[in-house]
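Okay, handing you the structure first.
Note that one protein chain is taken out, while the other chains of the complex remain in position.
The first chain written gets the first letter, and so on, giving A, B and C; residue counts start at 1 in each chain.
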Amino acid sequence: MQKFSAFELFKQGLNGQAGWKPQWRSPEPKAAYDAVIIGGGGHGLGAAYYLAKQHGMRNIAVLEKGWLGGGNTGRNTTIIRSNYLFDESAGLYDHSVKLWEGLSQELNYNVMFSQRGVMMLAHTVHDVQVFKRHVHANRANGVDNEWLSPEEAKAYCPPLNISDNMRYPVLGAALQRRGGTARHDAVAWGYARAADDLGVDIIENCEVTGIRRNAAGAVEAVETTKGLIRTPKIGVSAAGHTSVVLGMAGVRLPLESYPLQALVSEPIKPVFPCVVMSNTIHAYISQSDKGELVIGAGTDIYTSYTQRGGLHISQHTLEAICELFPAFRRMRMLRNWGGIVDVTPDRSPIVAKTPVPGLYVNCGWGTGGFKATPGAAHTLAWTIAKDEPHPINAPFTIERFRDGHLIDEAAAAAVAH
Amino acid sequence: MADLMTNAPSMARHVLRGRLEALLAAEGALGFALPREACRSASLNDAHALWLGPDEWLILSAPEAGLGDRLEGAMGAHPHSLVEVTDRQVGLVVSGIEAEAVLSVGCPLDLDQAAFPIGMCTRTVLSKAEIVLWRTGPETFHLEVWRSFAAYLRAFLTASAVVPVAD
Amino acid sequence: MLLITCPHCGPRPELEFVHGGEAHIARPAQPEALNAEEWTEYLYMRANPKGLHAERWRHLHGCARFFNALRDTTTDQFVVTYKTGEARPDLKGPAA
Partner (left out) sequence: MSAPFRTDAGGQIDRRKSLTFTFDGRTFQGVEGDTLASALLANGVHLMGRSFKYHRPRGVLGAGSEEPNALVSVRRDKARVTPNLRATQVELYDGLVAQSQNRWPSLNFDMGAVTSLLSPFIPAGFYYKTFMWPRKAWDHLYEPAIRAAAGLGDAPTEADPDRYLNRFAHCEVLVIGAGPAGLAAALAASKSGQRVMLVDEQAQFGGSLLAVTDALIDGKPAQVWLDETLATLAANPKVTMICRANAFGYFAHNMIGITERLSEHQAHPDAGAPRERLWQVRAREVVLATGAIERPLVFPDNDRPGVLLADAARIYLNRYGVKPGKRVVVATGHDEAYRAALDMHRAGVEIAAIVDARPYPRGPLVEAAKAAGLTVREGYAITGTIGELRVNGAYIAPIIAAGQVGQTETLSCDGVLMSGGFTPSVHLFSQSRGKVVWDETLETYLPGQSAEAERSAGACRGRFGLAQALADGFAAGADAARHPVTHSFAVEAVEGDPKGVVGALPHNRGQGAKAFIDWQNDVTTKDLKLAVREGFQSIEHIKRYTTTGMATDQGKTSNLNALGVISDALHRPIPQIGLTTFRMPYTPVTFGVLAGMARGDLFDPIRTTPIHDWAVEQGAVFEDVSLWKRARFFPQGREDMEAAVRRECLSVRKDCGIFDASTLGKIEVVGPDAAEFMNRMYINAWTKLGVGKCRYGILCREDGFVTDDGVVGRIAHDRFHVTTTTGGAARVLGMMEDYLQTEWPELNVWLTSTTEQWAVIALQGPKARTILEGLVEGIDLSPEALSHMSLTEGKICGVPTRLFRVSFSGELGFEINVPAEHGRKVWEAIWAAGQPHGLTPYGTETMHVLRAEKGFIIIGQETDGTATPDDVGLTWAVGKAKPDYVGKRSLARPAMADPARKQLVGLLTQDPAVVLDEGAQIIVTRGQKPPMKLMGHVTSSYHSAVMGRSIALAMVSGGRARRGETLHVPMPEGDIAVTVTSPVFYDPEGARVNG
């Protein structure tokens, strides 16, 4: 792999940057692989990387129907945190945060992981109770999270309005200092480049249209727009499209896909030092390295695959942003877009084996799976390689819905960015 | 503003639901047919029946007229539900040449007379409050709103009427 | 903001509605008689189709009735709306 470094940049600079090679190959698919990952988002690419890196599976492919990172990986507000309520979730998300902390170096790709702190605002007595429960649970789990008074919250984020003439005054905040943001595209590209370097075939514009099973019911091949590809193992990491893909193997899932919108402001000089979330009034905001305010909205009320949503949803979010940061009222929206998020009844993901032998699924991340990219990828790879879950993803089965072992983070956050 | 928005006179309110026999009996007591066409009202003197749903009417009547008891008596054992909601909501009258435009600040319905003629009534939203909107004249609307939303509604309408909206 | 045709009230703005999830999932008459898989199927499993979707809406801030719709989830265009209790119209795709 051509090494990325300041020195190399300088060297290439003397030469008009002419010597850079493609970051990953664009091979034609082979007739067969030892494993195929469906979905070239961060999760799928990451899974391929860990399969190759940690489980020695080199004859594998990632199939992406469009362009790498063009799904939710390329459309999210990039909030990363691990201060989830339940032990199972905290375990999975904190596993991710730990991987994030070394990811740029591991991939030799600067994913710009910025631990700027994620602050979640409490506006009601009930919020305070819920967030304090989080703080206590997280600490006991070894996940950093601390309670701030309104004044401390303002000191951490100066544009915040903490006056009590707000409709829902800020009563305090839970702060996870290790939380933050990362550059979404770089995550996809970094994993792609590193996986490619380990021999993984990354195939874009290759949509999976069918899954073939053998007489025993196990998977044996995928049908794609680039032809039939044989494989004994398939990992599905198709986010909003998971129901469609697993439907090809006859597997039904407890998923619904909703539009989720985000927007950015025009870029401005640094004014916003951290990430702020308010679940109660629906505001999610940070400032990117380029200077835009990156703002998350809520989901629309209906399921859809259109990657767009209604104006009133963005309006609702901007109402909250303008209330919380009244100086931003004159700022302007530069671009708004939508993604398709697959949501489970308990708002927790599924990273598990399926009833079909050789078929593995990673889905249900809903509005909050970017933060889990390395952890989901890592545990999915493990599950595929060993045909059994890693202890960290073991609770996140499909069967939990049958047995009632739900991990209901919905109580924890209306929209879990 | 004062003339844009006034309080409706006090009245008794009942929500009427039921199966056909009960409705026919209720019509006897009312003295007029319940409107069966969606989003239409019917009136006789001080009594009004507003279609709110396929088996739901809001009955407005003079406070002391005892219409509720008469209706209940008339419907007897026919399956129905009559619930008094006199105090649940308040009535507000928005009128004047700007009424349509001011309501359109918060109401997403087409309020042009061609689309929303006199006598039309419906539940809808006005910004963040649910209302029953009932057109009683070319430039007059009667609004019914749950009482705890009334202050919000008044404030919203007042704020909406700040610029000439004669467009 | 979608424009949704309530079978009772006609075309009305989305702001007046709530979505009710997949349609035609009848509550089993005897839940106790269902085995774990069957109950899970009723409770949680959803078609979530990419394409024509039979779904429930409620005209909450209107006539307050639930009704059903066929909507193409790839375009958000409604093909038809119909009253609760009526069978799903036999349509394959958006009306041409």
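Rule of thumb we're sticking to: a contact is a pair of C-beta atoms (placed from the backbone, for glycine too) under 8 Å apart; a residue touches a chain by one contact, two chains touch by 3 or more.
Small disclaimer: the values here were computed from a predicted structure and weren't measured.
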| item | value |
| --- | --- |
| Contacts of the hidden chain among displayed chains | A, B, C |
| Residue, one of A:D34, A:E152 or A:D185, that touches the chain absent here | A:D185 |
| Hidden partner chain, touching residue among A:V97, A:V294 or A:M331 | A:M331 |
| For chain A, the residues touching the chain missing from this view | 4-6, 8-10, 13-14, 16-18, 20-26, 66-68, 70, 74, 87, 91, 102, 104-105, 108-110, 112-115, 123-126, 129-137, 139-143, 159, 161, 165-168, 183, 185-186, 189-190, 204, 265-271, 287, 289-291, 306, 308, 310-311, 314-315, 318-319, 321-323, 326-337, 345, 402-406, 408, 410-411 |
| Chain B, residues in touch with the chain not shown (by the definition above) | 15, 17-19, 55, 79-89, 101, 104-110, 112, 115, 127-129, 146-149, 151-152, 155-156, 159-160, 162-163, 165, 167 |
| Contacts of chain C with the absent chain, listed as residue ranges | 1-3, 13, 18, 20, 26-27, 30-32, 34, 36, 39, 43, 56, 58, 60, 64-66, 75-77, 84-85 |
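One rule holds in what follows: only the chains that are shown with their structure count from here on.
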| item | value |
| --- | --- |
| Centroid spacing, where centroids are CA-atom means, of chain A and chain C in whole angstrom | 29 |
| Centroid spacing, where centroids are CA-atom means, of chain A and chain B in whole angstrom | 48 |
| Residues within chain C bordering two or more other chains | 1, 15 |
| Touching two or more other chains - residues of chain A | none |
| Contacting residues of chain B [partner chain C, same complex] | 38-39, 52-54, 56, 108-109, 122-125, 130 |
| Chain C residues touching chain B - in the complex, by the definition given at the top | 1, 8-10, 12-13, 15-16, 61-65 |
| In the complex with chain A, residue positions of chain C that touch it | 1-2, 14-15, 17-19, 21, 36-37, 39-41, 43-50, 53, 55, 71, 73-76 |
